[in-house]
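With one protein chain withheld, the remaining protein chains of the complex are depicted in position.
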Amino acid sequence: MHKINKLLQPLVGPIVAIFLGLLAGSIAILVAGGSIAETYSEMWKGAFGSFYFFTSTLSRATPIILIGMGAVIAFRSGFFNLGAEGQMVLGGLSAALVGLYLPGPAWFVCIAALLAGVIAGGLWSAMAGYFDVRFRVNLLITTLLLNYIATLFAGYMVAYPFKDRSGSAAMAQSAMLDSGIWLPKLFKGMAVHAGLVIAVIAVIALYVYLTKSVSGYEARMLGGNPLFAVYGGIKRTSLMITTMFASGGLAGLAGATEVLGSQYRYIDNAFSSADYAWTGIMAALLANANPLGTAVAAFFLAALQTGGMGVELNTEVPLEIGAVIQAVLILFITVKFTLSFWKRRKGRNHDGSTA
Amino acid sequence: MLLEMERITKSYGDVKANRGIDYNLKAGEVHAIVGENGAGKTTLMRILYGMEQPSSGMIKLKGKEVFFADPKEAIRHGIGMVHQHFMLFPNFSVAENIVIGKEPGKVRFDRKTAAAQVEALSNAYGIKVDPWAKAGDCPLGVQQRVEILKVLHQGAEIIILDEPTGVLTPLEVRELLDAIKALTLKGKSFILISHKLNEVMSAADRITVLRDGEVTGTLEASQTNVEQLSKLMVGRSLAPAIKRPSSPKRAVLELNNVSLFGSGSKPLLDSISMNVRAGEIVGIAGISGNGQSELIQAIAGLLAPDQGSISLLGANVTGRSARELRDAGLAHIPEDRYIWGANKSATVAETGMMGHQRRLQRFGLMRGKEIKTLVSDWIQQYSIKAGSLDNQTQNLSGGNLQKLIVARELAQNTPFLIAAEPTRGVDIGAMETIHEQLLRKRDGGGAILLVSSELSEVLKLSDRILVMYEGKIAGELQVSDATEEKLSLLMAGGKRNAQDQ
Partner (left out) sequence: MDQLLDLALFNSALRVLTPILLAALGGALCARAGLFNVGLEGLMLIGAFTAIVGNHYFSNTALAILFAIACVSIFSLLFAYLSIHLQANVIVVGIAMNFLALGLTTFSLRTIFHVKGAYHNKEMIGLPKWELPLIKDIPVVGDILSGQSPLVYLALVLAGLLWYYFYRTIGGFRFLAAGGNPLAARSIGIRVRRYQYGAVLACGVLCALAGAQLSLGQVTMFTEGMTAGRGFIALVAMMLGQSGPLGVVASSALFGLMDSFSIRLQGLSLPSHFTQMVPYAVTIVAMFFFKDKGFLKDAQSSGSSSR
């Protein structure tokens, strides 16, 4: 009995939060003049209603999972990397450019493009980490502000030097990639592509890294109490830069898989308007930065979004209903956070060091 | 009777911090409370000061029952408390610190009047302070005067002093005791909480001894002695530690002119030269805040010195990282187990394996079984009450966590060990275990640098004693020549006097 309780206990928080999120969603539906039952059933259909919808949810979840993993590795080490959007954008742009201009066999170009995405996102993120360790510039704020710079820069690149001049000239986008280097689809005619496999591998690798490896242990200790970690001989500087590189690299990889697997070109604002980056960060927050939980949360949030599209198509309720539910979820999850590992140190009168 | 506390009981869950404590105080009296760490002294005072509410029992002031929901009400009833860790605002002026809570003026804060009030107060009670000085810049003795003036300004009749002498120089202690005397003549009453029996004997009229949350005796100071008190405190006579004479060999750690400038006007460390040899314990004595923390951090690789060199086992390690120092042969019991020594949210095993993780790996993966065996062995050997290895570190009591940290660092089996405040805030049993282990390491040829603010600990364990004062080594004594008096003088900066004696 006790064991079952222990297993179920971590689920109580998320279930309550999901319930409250759906409740808030219901209120929003009523305000928008829709029917709750109809809206939620459309949402379910839009996300899981058929194999086609299910695979598009999976396809949407792919970059969110990857970004979530990037957030997990940073958060667990105690670094608030909120720069996933910029890192993803630069990753996507680099992958597109390498895909367009690197000569060589298709499989080679594809892998090189993915790597270019990782490197671009990773370096952009590691730069913020470097600023923090070297110049003590607040990481949370630099990563945030770098988002704007990265998005504007990528926008410029596809609006001027690398603009696609073949088709409709109005769109700021790069030229289309050669179909040989596209990531293969997992099922014929369905949206989900090999990026999902990469994402699943990333989840497993990160899980093993955090729970089993020495370096993962050191990262977690650094996140829990940096002074303890440094005292114990953990090198904060190098761990921070590599962690930030990995975190941004995963976001860059998300951008690269999205370009190579779904969009086949870099389109200005495509990532930002789909809100991949912030959803990925939210997934990590929802799951208490646990890799497996984050993957599940990413899938769930993707379902909310694809479900929201179904809602918009078939009812009066706008698709942003998904955004409302998400936001309420995350707010109530912060309460759960309080009870677990983000907990602030309480007064020091329990520790017995004063008598 | 001015104050009566009757049958006070306080429980936190299953733990009873106070059980049926009776305590009373007469006007103009100093009534001390003594007891070991965890005996319940602080809890009792927090109850009196309204910071905690008793589970049962009652408090009577001048015969009338009172109930304090928060400190504000206790203050209103004329109870003031000077906390062990001063409750000052370092960026505010002395006057601001004293008048806070009862500031002159309606909306606008009249700082001039405040300074005048403080001036008047300080003259009335003969406690000298400069109202315009910045509190954070004042020496600790002055800061304590500020605290006392603050409670007097609040109109306190009963003043609680919680471990008031811990951070004071001997001269400041004497001044404090004189001030207490003078104030009792003006009708103020004092509750003095301390574990230093000598001071209690000289300052108090009556003494109440607590052990495990219970009163084990209330005695007239004139009719008791230190031995009787310590027996009541501990519940048994203490066996003196047996220490064999040391036979130090080659120097393991050497510091040459190490300085650390910091941002203030005075350097934090001022040309420190010293060494620690194999097979000896070198004690660093000093009032806390005289550079000991910085010295530890500089040696342990947590702060790079601005000048000078440090060598470990003959190799120059100046400015090296903590990792490199540990690899070179250093282990370190940190001065604060929560800030440096543990990750509260990690498991016992995870806190325990810190520093050992790179030894216990294969292809970058942790060897879980061996780690578990290792930590379990320590738990047995040091009889640590840890629950399971997956228990969260924050659930361990202070003494048990300290034992875990000591075990972890001794298991490194390094030639050199820093032991900073190794027994701060632990009970007598844990203290005996830790002392025994440190001496065993020394006898096995280890070099130990012991830093402690408890003179008795330094005297008990060290072979050689260095005294730090304002970032300098103020003097060095062999333990055979060292007495509390000589050390106290050096700790107060009175270098010459000590050497003349």
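By written order: A and B. Residues from 1 in each chain.
What we mean here is this: contacts are C-beta pairs under 8 Å (C-beta built on N, C-alpha and C of every residue); 3 or more make two chains touch, one makes a residue touch a chain.
What you see is a predicted model; the values in this text were computed from it and never measured.
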From A:L140, A:M176 or A:A194, the answer for touching the chain not displayed is A:L140
Selected residue (touches chain absent from view) among A:F54, A:Y130 or A:Y156: A:Y156
Which parts of chain B are in contact with the chain that was left out? 51, 70-73, 75, 81, 83, 86-92, 96, 100-101, 103, 105-109, 150, 154, 302, 336, 338-339
Touching residues of chain A against the unshown chain: what are they? 28, 31-33, 80, 82, 131, 135-138, 140-142, 144-149, 152-153, 155-156, 159-160, 225-227, 230, 236, 278, 281-282, 285, 318, 320-321, 323-324, 326-328, 330-331, 333-335, 337-338, 342-348
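One rule holds for everything that comes next: only the chains that are shown with their structure count from here on.
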Rounded to a whole Å, what is the gap between the Cα centroids of chain A and chain B? 47
How about chain A: which of its residues touch chain B in the complex? 212-215, 217-218, 220-221, 224-225, 227-235, 341, 343, 345, 348, 351-355
Sort out for me which residues of chain B touch chain A in the complex. 35-39, 41-42, 84-85, 195, 300, 302, 321-323, 325-327, 332, 334, 336-346, 350-351, 353-355, 357-358, 361, 364-366, 368, 397-399, 424-425
